[in-house]
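Only one protein chain is missing; all other protein chains are in place.
Chain naming follows the written order as A and B, and within any one chain the residues start at number 1.
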Amino acid sequence: MKTKFLKLIFATALSLAVTTSIQAKEVNLLNVSYDPTRELYKEYNPVFAKYWKAKTGDDVTVNQSHGGGGKQARAVLEGLEADVVTLAIAYDVDQLYQKRKLIPENWQTLLPNNSCPYTSTIVFIVRKGNPLGIKDWNDIVKPNVSIVTPNPKTSGGARWNFLAAWGYALKHNNNDEAAAKNFVTQLYKNAAVLDTGARGSTTSFVEREIGDVLITWENEAYMVLDEFGKDKYEIVTPSLSVLTEPPVTVVEDVARKHGTTEAATEYLKYLYSKEGQEIIGKNYYRPTDPEIAAKYAKQFKPLELFKIDLFGGWNVAQNKFFADDGVFDQIYGAGK
Amino acid sequence: MTTQIHPIQHTKKISKNISIQDPLWVRWLLITISIGFISLFICVPLGLVIFQAFSKGITAYFSALSQPDTLSAIKLTLLVAIVTVPLNTLFGVTAAWTITRFDFPGKSLLTTLIDLPFSVSPVISGLIFVLLFGAQGWFGEWLMAHDIKIIFAAPGIILATVFITFPFVARQLIPLMQEMGHQEEEAALSLGAGGWKTFFSVTLPNIKWALLYGVLLCNARAMGEFGAVSVVSGHIRGLTNTLPLHVEVSYNDYDVIGAFASASILAGLAIVTLILKTVLEWKQTTR
Partner (left out) sequence: MSQRSVMPGFRPSLGYTLLYLGLIVLIPLSTLVFESFKLNWHDYLQIISSKRILSSFQVSFLASLIAASVATVFGFITAWVLVRYSFFGKNIFHALIDLPFALPTAVAGIVLATLFQPSGLLGKFLLTTFGIQVAFKPLGIVVALIFISIPFVVRTVEPVLLEFETSMEEAGSSLGASRWQVFTKIIFPNVFPALLTGFALSFARGVGEYGSVIFIAGNIPYVSEIVPLLIVIKLEQFDIPGATAIALTMLVISFLLLFIINLLQHWARKRSGQL
């Protein structure tokens, strides 16, 4: 602890150039991630460290930074030296290529399954007994239903929430965009609080007892049940939702500088291994390995899933829905 | 800005002249209102922090505090304060000397500029350092080429804190030194004392309590700053989280005990600071 602290002082306060040397037996990785992956990586990091030690004899320490996806991507762009990023949406990761070329253009093809070792979806949490009888998306846009969801402007998870609702509305209105917009407008009219991140929303719903429905990640929902009691909340899985694909990638520019490319790549690849996939399943993410996925399938309720491709990919969706004066701004502007 | 927040001298006796005393019912009413107001807005929140921190008992409290991430947050917070406070103290004394002992054009502009950081939104205070030292900022490329880390490391956190606590010492001293006038110093100078000697043997003894109070406030604020530091920290656990950031991280980990235990250290620190201040005032009046 003391040496770490002294190192921090010397490396930073005195601005000495102390970087992890390539030959060192001690490898430090920084994983910059979004909010709900805290528990996942807390469990995964030591397992990977053990694996890496057995394989190479080197000690690896993985440091974690969690926060809203956009904020985290911006921090990496501004110089937070992440060896790997594991963010909520591909759009945020892609900015690392778009703005500073920290990663190659084809980053999403470098790892299997579009660089997504785990997927998830968007579900609801309601209070025990489901007093309002919420079953599907059309139930939560009714008047007098109070919902909690984060702000899509500041939270990646909230963007998935928005898109899930939009996709449902499109399907049930013969792809009529105007009807979908109307549907989503109703939904956000019911929003009691727009927190800046997914964790903030969970706190509002659980600790502050705000709202009848919390729209959130499936993994977060099951975690909430474990953490705060199955006797207080239940999960409602809608008939249709979006397949959320949180991508991971090595920040090649930074890893090359740190000399950690090999460890960082293996860190992400190991997520796809049986051991990694088990941890993913245990933390209520949906594993991508078919065998492990089958093993954990019974913990999730079946539902129909659509992909981001429905909207033409993240760049299109981001500009259409979440940019300034996009659909999200319009639905709030319409009331004024 | 000249009158606010200076050490209160309780030397003046409350007049016993009955004609200027308020009727008993007025006194009780006002005392009740102010105690009610302060209890509602200060005592109850403070009580909640302490209650939550100890809600699972003393053992849980101390085990939360002895987490490695908490300890490293405490260390970083101390490092920030150790660098920030002396820097701003030196500046505060110099600025107060300049402003109260000399006349020059633009003096009120200078006073306003010294106060400026205080009313700048914390979000902006963090942003400006990102614009300067971030990878896409003014010095970003140069810093990267030389492998010097400022943002998302201790120097960035220290800089943001120095900015936030910039006016604290100066604004404690300026009103006091203005009121003091400079006859005593002039007398010392005319008797042949040098500039430094005059400062240390005449000025400093007169301002020492105000100076201490300024230092204490500056220190409390330096340890407690959240908004600006949050922008430049990078939130790396065990490395760049200060105590206030650690409170937020723990809270978002659903670790209520950890969050409020860390918060209680900061609240405790604030209270110790305030008690110290009261003791100082008391010492001053009984001297």
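Descriptive notes on the structure:
Note that a residue touches a chain if its C-beta (ideal position, glycine included) is under 8 Å from a C-beta of that chain, and two chains touch if they have at least 3 such contacts.
The shown structure was predicted, so the numbers you read here are calculated from the model rather than taken from an experiment.
Remark: the omitted chain is touched by one listed residue; of B:L48, B:L78 or B:L204 this is B:L48.
Looking at A:V62, A:A82 or A:L194, the residue that reaches the missing chain in the full complex is A:L194.
In the complete complex, the hidden chain is touched by one of A:N31, A:Q95, A:S120 or A:T249, namely A:Q95. Listed by residue number, the positions of chain A touching the unshown chain are 68, 70-71, 74, 77, 95, 99, 151, 153-154, 191-196, 200, 204, 207-210, 322-324, 329, 332-333, 335-336. Chain B residues in contact with the hidden partner, per the touch definition given at the top, are 1-6, 8-10, 12, 14-15, 17, 19-20, 22-23, 26-27, 30-31, 33-35, 37-38, 40-46, 48-49, 52, 91, 94-95, 97-99, 101-104, 108, 110-124, 127-129, 131-132, 136-138, 159, 162-163, 166, 175, 182, 185-186, 189, 194-195, 198, 217, 220-221, 223-227, 230, 243-244, 247-248, 251, 259, 263, 266-267, 269-271, 273-275, 277-278, 282.
In this section, only the chains that are shown with their structure count from here on.
Taking the mean of the C-alpha atoms as each chain's centre, chain A and chain B sit 37 Å apart.
Put simply, chain A touches chain B in their complex at residues 1, 4-5, 8-9, 11-13, 15, 17, 19, 30, 35, 38, 63-67, 75, 77-81, 99-100, 197, 199-200, 203, 227-228.
Looking at the complex, you find that chain B touches chain A at residues 68, 71-72, 75-76, 79, 83, 130, 133-137, 140, 143-144, 146-155, 158, 234-239, 249, 251-254.
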